[in-house]
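Right, I'll just put the structure down here and ask away after.
Take a look at chain A:
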Amino acid sequence: MSAASRRFAPLAAFLALAVVVLVLPSFVSAFRAQQFAYVAIYLVAIIGLNILTGYTGQISLGHGAFMAIGGYTTAILMADHGVKDIWTIPVAALVTGVVGFLFGIPALRLSGLYLALATFAIAVSMPAVIKRFEGFTGGGGGINLFGLPELTASLTPVEVLGQDLVFNDWLYYLCWTIALFGYVIAWLFLGGRTGLALRAVRDSETAAQSSGVSLPRYKTLAFGVSAAYAGVAGSLFAIATTFVNPDTFPVALSILLLVGVVVGGLGSLVGLIAGAIFIQFLPIWSQEVSKSPGAPSVVSGLILIALMFVLPMGVAGLVARLKSLTKR
Partner candidate 1 sequence: MQQVVAGLASGSIYASLALALVLIHRATGVINFAQGEMATLSTYIAWSLTTNHGWNYWPAFAVTLVLSFVGGVGIHQGIIRPNEKGSVLRVVIVTIGLLILINGLIVMIWSGEVRAIQSPFPTRTVEIGGVAISIQDIGTIGVVLATVVVLWLLFQYTKIGLAMRAAAVNPAEARLVGVRVTWMLSLGWGLAAVLGAISGMLAAPSLFLDPNLMAALLIYAFAAAVLGGIDSPVGAVVGGLILGVGLNLLGTYVDFVGADLRLPGALLVILVVLLVKPSGLFGHREVKRV
Partner candidate 2 sequence: MTALLALDDVEARYGPVQALRGISLEVAEGQIVAVLGANGAGKTTTLRSISGTVRRSGTITFAGKPLRGGPEAVARAGIAHVPEGRGTFTELSVVENLKLGAYVRRDRELRADIDRISEWFPWITQRAHQPAGTLSGGEQQMLAVARALMSRPRLLMLDEPSLGLAPMIVREIFRIVRELNQRDGLTVLVVEQDARIALDTASTAYVLEVGRVAVEGPSEELRENESVRRSYLGY
């Protein structure tokens, strides 16, 4: 592959993806389209998680909690303060980003599995914490967004670029626009010096430090950015499900997000689409194999373990291997 085509390959792939996203709803049922909207939401979340874990090597089993913060920010702003749903998204990003950044500071003292445990603890305790602050969060009952005028297209179709979109379609395009946007931002963010610094941190902190890379700055930055992405995903999630309560963002979600990043391939943007698809469809595929009680879990577990054997570097690894084959 010549240098020029190597530069354009990612761009071409991206454009191809954008085209597929654009036309997909015309080819599949409305139900399927909704499922793909969720794929976009998970994609946003795992792009963020990838920046944290794939690039700076900080393992987080708590990104579901960041999604919860984003989701609740949106819900509270919409229900209690009459803010239109779209405008809550950047707010959610900001709030979650700041929280993530602040969490990144004490997290500097923790490495590897200790950090995983700490984030795991946060993810497990988040639902209880949400319930505790009832006055603010609506407690166990949650916050209902359905039928609110602030929720775009919930009651009547909204007009976008001359087309009338019903809620499902609007949701699909909203999520994917943000996901693709997020992809581009991540790509730019990770391409330059910052990305190089982040990868240096992952591969050897000591070496990076002695090369002058400021560890605290980059690690907390990564936490903040990664959390912001999760916040946006949570926000979209709330909009999509039109409802949030403490159980909307359980521990299982945090675990699934990490699984998605690993399946997609750490430290690379390429496989993340596959990871997001995996998160959304694994439970569904498992159910399709067998619906008897317990069987879907067995299938999911088996698939997960098998994947680690077959694709240890995730889908991105597969892509890299194919690329090296075509180079010869």
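Picked so that all candidates are chains of the complex that A comes from, given by their letters.
The rule is short, and it goes like this: a contact is a pair of C-beta atoms (placed from the backbone, for glycine too) under 8 Å apart; a residue touches a chain by one contact, two chains touch by 3 or more; residues count from 1.
Since we're looking at a predicted model, the values are computed, not measured.
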Of 1 or 2, the one touching chain A somewhere in this complex: 1
Chain A residues touching candidate 1 - in the complex, by the definition given at the top: 53, 59, 106, 109-114, 116-118, 120-122, 124-125, 128-129, 205-207, 255, 258-259, 262, 266, 292-305, 308-309, 312
